[in-house]
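After the structure tokens below, expect a handful of questions from me.
On to chain A.
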Amino acid sequence: MIAGVATLLLAAAAMLAPQAQDEIVVYRASKVFTAEKGGMINNGAMAVVGSKIKAAATASEVMAQFPNAKVVDLGDYWLVPGCVEAHNHVAGSLRDLNDTVYLTNPALETHGVLEPQNPYLKDSIAGGITSALFIPGSGSNMGGFGMLVKTSGKTVEEMVVRSPGSLKIAQAGNPERYGFGVGRAMMNWNTRDTLSKGIEWVRAYRAGEVEWDPKWANFEGLVDRTTPVSVHTQIYQVVMQTIVMQKNQLGLAPFIDHGTFDGFKAGSLAVESGVPVMNGPREFWWDRSSARIVGNGAGWFEYVKDGLLLGYNTDAPVIPQEELPYQAAMGVRFGAGTSEDGLLGVTSHPAKALLIEDVAGSLKPGLDADFVVWTGNPIDPRSHVIKAYVRGELVYDSNAGRRY
Partner candidate 1 sequence: MAVSACSLAIAFSGTPAVANPLDAPLSPQADGAEVQDLGFKRTYTIHADSAWLADGRVLSPAYITLTKGVITRISSREPQAQKSLLGSGPKPKIIKVDGTLAAGVVDAWSSVLPAEIRLDRRPLPFSKVADDLPIQVVGADPALAAAVAAQRSAGIAATYIGRADGNLMRGLGVPVGFSAHDLPYAGGAEFLDLMVAGDALGVQRGITDLNNLFSEAVGYRDSVDDYQEELEKYEESLKKYQEELDKFIKEQKKEEGKEGDSKADGEDDKEKKEKKRPKRPQRPSPPVSTTARDMILDAIDGKISVRVQVESAAGIRAAIALQEEHNLNMMLVGCDEAVQCRFELAAAGIGVVLDVNRVHNKANGQRFIDQFQQLLDAEVDVALSSGGRNLGPMLLAYAGEMIAQGADADAVWAALTSTPARMLGMASNFGQINRGCSGSMILFGGNSPFDASALFQAHQPK
Partner candidate 2 sequence: MLAATILSLALAQATQAPIWALQPERVILPDGSSAKGVTVLVQNGQILDVGTDLQLANNVRKMALPGVLAPGFVDAFSAYGTDHPAQEDSRSLTPSLRAADAIDLRDGDAWKNLRDAGVTSVHVLPSPGNVQAGWGAMATTGGDQKRILNGKTRQVLSLAAEAVNDRDFGPSSQAGAVELLEQSKPLEIKDIQQKGAVIHVASAEAVRAARGMLGKQVESRWLLWGDPGQYGGELRGEIVGMQMPADSSWNPRQMETLKRLHKAGVQITFGTWANRSARKPADLRWAAILMSRMTGDPAAAMASITSAAAKFVGNNKVGAIAKGRRADLVLWSAHPLDSTASIRAVMIGGQTVSRGPAQEN
Partner candidate 3 sequence: MISSVLLGSLFAFASTSSVPVSAPAQDQTQTISVDVLHVGNGETLENVLIQVNDGKISAIIPGGKIPSDAVRVEGAHLTPGLVDAFSYMAVNQTTVEESRETTASASLARSIRLADPAFQIALAEGVTTAFLTPDSLNVFGGMAAVVKTAGGQPADLFADAGSAAQIIGADVALKISLGNDVSMGNHPPFGRPSGFYSRRPTTRMGAVWEVRRQFYRAKRYMEQRKNGSAEVDADLEVLAKVLRGEMPLRVQARRNNDIQTVLRLAVELGWKDVTIEEATEAFRCADLLKAAGIQVVAGPAYDQRSRAIASGPSLAELRMAADPPPICCENLHEDLFLTNWEDGGPVYPKHVCETDTTFRAGLEVPRNQYGLPIDPNFDDHDDHDHESAMGDLSGLALDLALLVRTPRTATGLSSGRFSEGDQATPALAALLDQAGVTTVLGAAEAHDQSLTESSLIHQARRAVQYGLAPEKALAMVTTRAAEFCGMADRIGLAKVGYDADLVLWSGDPLSATSRPILILVDGQVMLDNRN
């Protein structure tokens, strides 16, 4: 039924949106980064039909494939997938993201909070971020379900990539600080209890034992692992608890959404369990025992070679949304691999963690044509965005009024 709603509204939106173009456009640039390992194509090109990517390869290959296409030559600029933000709070009003009357709020959704005209979204676009996970805050242990959005669109439904986008859980940090006087034992018990109830409801519902219940309905995606759990978690023990409880015990698809302080010490467990890490926004940490500054990203990066999926987040507005690439730069600065690793950490890695690698995050055929034209390497602070496209449509042009 809900899908039906979306369809109807999308149809309505589509009527209003500029007519979809069937014409093939080829964008060629001196550097095309497809966001796959070793995905940098010198003198590359990308073909777009309507809102989808048709091909991304060397210019000659693409030109050969689409000889009649309209060609946009971007010269020396870089053509990069739109960045994917795994932790965003700015797409709606902030005061609507923390319903802290109860410790766990499995029924809440950010859907009604999203504001298409939010000016921060324009900052996001101008900063090259085209997709974001818009989630509740960490005021309670389970803030509710977030949604995956494109950062541009006139209507809410037009912006939605997936709703629910993730279940937001906050383990340690804010919920205690906000004064319930709740210790971690209570927090973990309560969170596990709520999750277990939801999972049990899914089982019972599918077995025909109970009626459909809007309160637990979103748990179907959790159980099916089509909806990830974005977990505000930090500090070694808590990160470990997150992985153990949510992934190993309950079989959900969580990702570490912060993993700051010495959270990286649980790195091998994360690798073992296949839990991605979206690190940040604090990229370094003062370790008292060794009396030195330690880079979180670097700590996590040690496990990348073992298969850890590492990305970055801004927790916007904690760090302004447009500074997501800069977070990656900070990660690299503090030892998390190369510039390419950093760039992957804001494009395809978060897309994989958010389970939208088939929608956005890289320049693969069939994905949404969300791409950004940069003056250089996006994680180089000297670079800036020239143009940004969402679903093949130009949504930001620095020539018409540059923001950054």
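Rule of thumb we're sticking to: a residue touches a chain if its C-beta (ideal position, glycine included) is under 8 Å from a C-beta of that chain, and two chains touch if they have at least 3 such contacts; residues count from 1.
Regarding selection, all candidates are chains of the complex that A comes from, given by their letters.
From a predicted model like this one, the values you see are computed outputs, not experimental measurements.
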| item | value |
| --- | --- |
| Candidate from 1, 2 or 3 that touches chain A, complex-wide | 3 |
| Of chain A, residues touching candidate 3 in the complex | 1-2, 4-5, 8-9, 12-13, 15-18, 90, 92-102, 105, 107-122, 125, 136, 139, 144, 152-157, 178-181, 211, 213-215, 387, 393-401 |
